[in-house]
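The complex appears here minus one protein chain, its other protein chains still in place.
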Amino acid sequence: MSEIYHKIIQMAEEMKPDLSKQRRCLHQYPELGWCEMRTSSLIARKLKDFGYDEVLVGKDVCDAASRMGLPPQEELELQYRRAEKQGADPEFLPATRGGFTGVIGILHCGEGPTVALRFDIDALPLTETLEPSHLPNALGFSSRNPGVMHACGHDGHTTIGLGTAKILVSIRDQLHGTLKLIFQPAEEGVRGAKSIVEKGHLDGVDYVLGAHLNGGTDKTAGSIGAGRGTTLATTKMDVTFSGKAAHAGMSPEKGKNAMLAAVTAVLNLHAIPRFGDAATRVNVGKLTAGSGRNMICDHAKLELEVRGNTAEANQYMEDYAHRIVCAAAAMHDCKVKTEFVGSAKCSLNSPELSELVRKVILEKAGIPTLSSPDGLTGSEDYSYFSERVQQQGGQSCYFLNIVHCAGPFHNPEFDFDEVGLVNGVKAFSVMSANLMNA
Amino acid sequence: MSEIYHKIIQMAEEMKPDLSKQRRCLHQYPELGWCEMRTSSLIARKLKDFGYDEVLVGKDVCDAASRMGLPPQEELELQYRRAEKQGADPEFLPATRGGFTGVIGILHCGEGPTVALRFDIDALPLTETLEPSHLPNALGFSSRNPGVMHACGHDGHTTIGLGTAKILVSIRDQLHGTLKLIFQPAEEGVRGAKSIVEKGHLDGVDYVLGAHLNGGTDKTAGSIGAGRGTTLATTKMDVTFSGKAAHAGMSPEKGKNAMLAAVTAVLNLHAIPRFGDAATRVNVGKLTAGSGRNMICDHAKLELEVRGNTAEANQYMEDYAHRIVCAAAAMHDCKVKTEFVGSAKCSLNSPELSELVRKVILEKAGIPTLSSPDGLTGSEDYSYFSERVQQQGGQSCYFLNIVHCAGPFHNPEFDFDEVGLVNGVKAFSVMSANLMNA
Amino acid sequence: MSEIYHKIIQMAEEMKPDLSKQRRCLHQYPELGWCEMRTSSLIARKLKDFGYDEVLVGKDVCDAASRMGLPPQEELELQYRRAEKQGADPEFLPATRGGFTGVIGILHCGEGPTVALRFDIDALPLTETLEPSHLPNALGFSSRNPGVMHACGHDGHTTIGLGTAKILVSIRDQLHGTLKLIFQPAEEGVRGAKSIVEKGHLDGVDYVLGAHLNGGTDKTAGSIGAGRGTTLATTKMDVTFSGKAAHAGMSPEKGKNAMLAAVTAVLNLHAIPRFGDAATRVNVGKLTAGSGRNMICDHAKLELEVRGNTAEANQYMEDYAHRIVCAAAAMHDCKVKTEFVGSAKCSLNSPELSELVRKVILEKAGIPTLSSPDGLTGSEDYSYFSERVQQQGGQSCYFLNIVHCAGPFHNPEFDFDEVGLVNGVKAFSVMSANLMNA
Partner (left out) sequence: MSEIYHKIIQMAEEMKPDLSKQRRCLHQYPELGWCEMRTSSLIARKLKDFGYDEVLVGKDVCDAASRMGLPPQEELELQYRRAEKQGADPEFLPATRGGFTGVIGILHCGEGPTVALRFDIDALPLTETLEPSHLPNALGFSSRNPGVMHACGHDGHTTIGLGTAKILVSIRDQLHGTLKLIFQPAEEGVRGAKSIVEKGHLDGVDYVLGAHLNGGTDKTAGSIGAGRGTTLATTKMDVTFSGKAAHAGMSPEKGKNAMLAAVTAVLNLHAIPRFGDAATRVNVGKLTAGSGRNMICDHAKLELEVRGNTAEANQYMEDYAHRIVCAAAAMHDCKVKTEFVGSAKCSLNSPELSELVRKVILEKAGIPTLSSPDGLTGSEDYSYFSERVQQQGGQSCYFLNIVHCAGPFHNPEFDFDEVGLVNGVKAFSVMSANLMNA
């Protein structure tokens, strides 16, 4: 059994230069959620070339109606045209038209457990820094798509997924069971996972693993962390108030002031009482209202999110938020529309699998591991995967791939140490081998 | 015809000392709206002694159900007991029990028009100044009822009504028609007039007159002003929010926060958009909420008013205010109760009667008159009287009895020059004689 | 003297078709304030061809530093290029580069009074309706500039100015004094007048006249109204709050929440207490805040205006508004910047000139006139013109050119009956002749 791990480690070491190249190539062409058309086509191309038994694309990946926060069709069309120009794979691109992104590669290896690995592939609406010392600038691989940037490391995640895919297919004879590599779209805004789960791809999965690059200190960088894996449940909403315009000087009383509704909602949303035994969050991150200074504002839009570290607390926040926006609209005789554009669940690692991850990666991949501390107060739609698998009796573990990082995540200066690429490939590969080699 | 006016003027001059005495006596025993029990009993006593044909008291004056802003029964009972102790008239006091205050005196003088005169009799919840230079202190007639004060001149109005009553009964042979002297309770907070109108006392009235003492300059003091007589319509509301208490540290989410509902309502009430072609007002004058620092507030009470110088504008304000308080309650899952505790209408003098007032008072009483300017932005429930009379084809005039005043109205330092007493008696008497002597 | 009026009327009647043509041509190429480059160049061309003694353009018209609410230079440059393509006059266009729009034509006719006529020339940021029944659509002269529309009749005002210019130059021998035709930019947002006054063009003016097309009923359409001419003083401000971003899930306390500052400001701005004896207005017409749902908002911008029908009331509103935005910023530890981007004064017609306008236009132009009612609660930066002229002992009158209109002003459906064009030409021409022919 030792032999298989040995082979994995050797292959991973050898592909180091390729991993860097692959990641930098992806970094140059970042695509936003549901627009990862070029990216998806290239992933599918690779998986097919590697020889995966099934390569699912387009409508086979996501449940169309469950795609949250889908951009308008015109936007999707523009993105499609850009993908065409930027070297998308012509065989697989057409399937992504209209926002059908994401890829699933499947390997059937006989009897045995079903193991799913999840890699997220989308980028963020940020303009990459022009600072010359920023590595992507220094080495010439910074974003070519204005206003879009891989500032959350998903270029790395995708690269790790492809590297893992290559290794595992090469040792398929020694694996038992079914392997599913899920390249998920639209993780930012926690929009994509639900539609993959709704399509049924997690049904029957025995083990699911996910990971995120994570900033470490001199002491922790280079290790893999796996702990309780708690994340906050969250609900993302777009709220639109519709009122009626009127001249602000002559007849303000003839209007229906959507701005007053909106600002009343914002203040009260932030004032939702705290929750006794759970942490909660609320944020209205964006607000646009009105068209002209001397007109009573007739429309306003809020982009907001609530969170809770228990399902109950998040539901409390969501319900309260919904009540506030409805009442704020009624108060100023406006109409209101609430659209749910993203959501994640509270997630917890399965303790046994978490322990196994720490043990196997340390012993078989030679990477130091640690029990990562609690208190991560972010949200992840990986939680949809873990919930479905755990509900069916399976196990889940979301681990941290800890490396030195430049700049905070979600920031124009973000960059990560590419040692994380090979570590990630090793970690996913040895874990898959372990689970499927019994 | 000149002879009758001559007699009126002579009588009025002769009663000067009595008027001062009467007013000062009333000033010492001020009573709040619906509690003018001692006051009402003494008015009734006088009218009966003068020989009025009818003296209506108790339930014959006000429509019970239309009495707005009635104090709680216990409070009324306490006031009744105080009146007993403070020398109320034993024959008429019992009829006032339970808040049935106000008196109407009627004189039947054969064929002719029905003329109604209105005098308001209640005081304000203010503590009279202790300043020795304040005349009621210097002369020893300041309020003996703690926290209550005649700071709006209604002690003067009542005195004028009684003086007028005495003169007119003495010339009844020369009058033609019906005279109604209405001593109205609860003008402060515009609560009382409606119930008198609802009882039908203004039906069939051809002319109605009312007046208010008014602060003048060296130039205007001592004159009578009658102009367009515009007043603001107003609606007074008490709004109560009911939520649910909870411990603010352990489980704030289990409460229903009535304070958040209340403060959201207050801010939004003041933010009701202005009205294009009318003046509006809104004020939450009083707010009490909560019981303890560490409990989620479970009840809150707002005392508020809206105004408008057109009926439409006042209605707009009232409707908007009502919508706001309902929505604010819904926003925080609270219950809300709105009680209407006062209202007045927009009022306008009948131009012909206003002109007649200026002419007759100048020529027959020898008092200078002026066309008082517009823009008085207060409210008066005399407006209920004028509206009813004008709707039936009658005429109304509300005039100003202008004198030097110390301190602003509704203020602990308020006092007025008692020359206003004799001027008021002359004005009402000559006008009544004029209207009923044709 | 009758002869000169006869000639004016005849010329005006004859130019009817040309006026329509001119107006429709302007309607097709609407330009926003400070961007009326094509329009200005064509006006200057016409005035020069008519033979005006002086035709001022570019930096000779407006004081550069007093131009309020100037768009960014890039925007001005884009507009300049569009003007080039849309047939601007090549001689006069260059002077307008950088937002130096507006034209003044001067006729020197010897001794006599100086008479200034004011015509505003800018359009609004509105998309014209596509409704086929809308006359500009039916006749094919609707806006060719997306998102910009002459929805306030300034295409008509400009046309009236040019028609008047043509008539008056043709009778210059019979005029005495100096005639100034002022084609003012950027009236919308009350931004342009101040810079013309600051340049000194109103100094020494004896009479100034301005007018606005106005919607009438069957009874009033076709007449000219001149009354007290009251308008509201106003101040327009852009307020920018700067805070600090932070991740809304992980560390909301590390941000400085500019959105909370902004919404608190908006609610309190609308809640500024009303003013006792003056009408006031306040409106935040536009608000943009934040960049992403899960980030603490770090910037917010308010576009607001206050108004008052006395200078004192407007100042009260401006001061209170300024205090609110400063305190709202301080409350959430943000910075705030207030930029004044427009202002107008209270204005009143000179009663004699107003009466003269009614008399002369009725008698000499045969157009019915009326004393227009008070209570126009809009604002006009014509007030800068009238204030300056009246301060120097001159007279001002702003009159209404009343016609049937389709749709309300400032609305995608707006259109006006072109009879207003010839009426406007007659009115300005006979008044100028009257004032300069003594």
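Should a chain be cited, it is by its letter among A, B and C, assigned in written order, with residues numbered from 1 in that chain.
In the analysis below, a contact is a pair of C-beta atoms (placed from the backbone, for glycine too) under 8 Å apart; a residue touches a chain by one contact, two chains touch by 3 or more.
Just so it is clear, the structure is predicted and the values come from calculations on it, not from any experiment.
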| item | value |
| --- | --- |
| Residue among B:Leu135, B:Leu162, B:Ile196 or B:Leu260 touching the omitted chain | B:Leu260 |
| Selected from B:Gly189, B:Gly229 or B:Gly243 as touching the chain missing from the view | B:Gly189 |
| Touching the absent chain when the full complex is considered, from B:Gly87, B:Gly110 or B:Gly249 | B:Gly249 |
| Selected residue (touches chain absent from view) among C:Lys48, C:Arg228, C:Arg274 or C:His404 | C:Arg274 |
| Subunit B residues touching the omitted chain (full complex) | 125, 189, 232, 234, 236, 247-252, 259-260, 262-264, 266-267, 270, 281, 283-297, 300, 303-305, 307, 376-379, 410 |
| Residue numbers in subunit C that touch the chain omitted from display | 250-255, 257, 260, 264, 267-268, 271, 273-277, 296, 313, 316, 323-324, 326-328, 330-333 |
| Residues of subunit A (touch criterion as defined above) contacting the omitted chain | 267-268, 270-271, 273-274, 276-277, 279-282, 375, 377 |
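Keep this in mind: only the chains that are shown with their structure count from here on.
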| item | value |
| --- | --- |
| Furthest chain, CA centroid comparison against subunit A | B |
| Centre distance in Å when subunit A and subunit B are each reduced to the mean of their C-alpha atoms | 69 |
| Between subunit B and subunit C, centroid-to-centroid distance (C-alpha), Å | 49 |
| Of all residues in subunit B, the ones touching two or more other chains | 267-268, 271, 273-274, 276-277 |
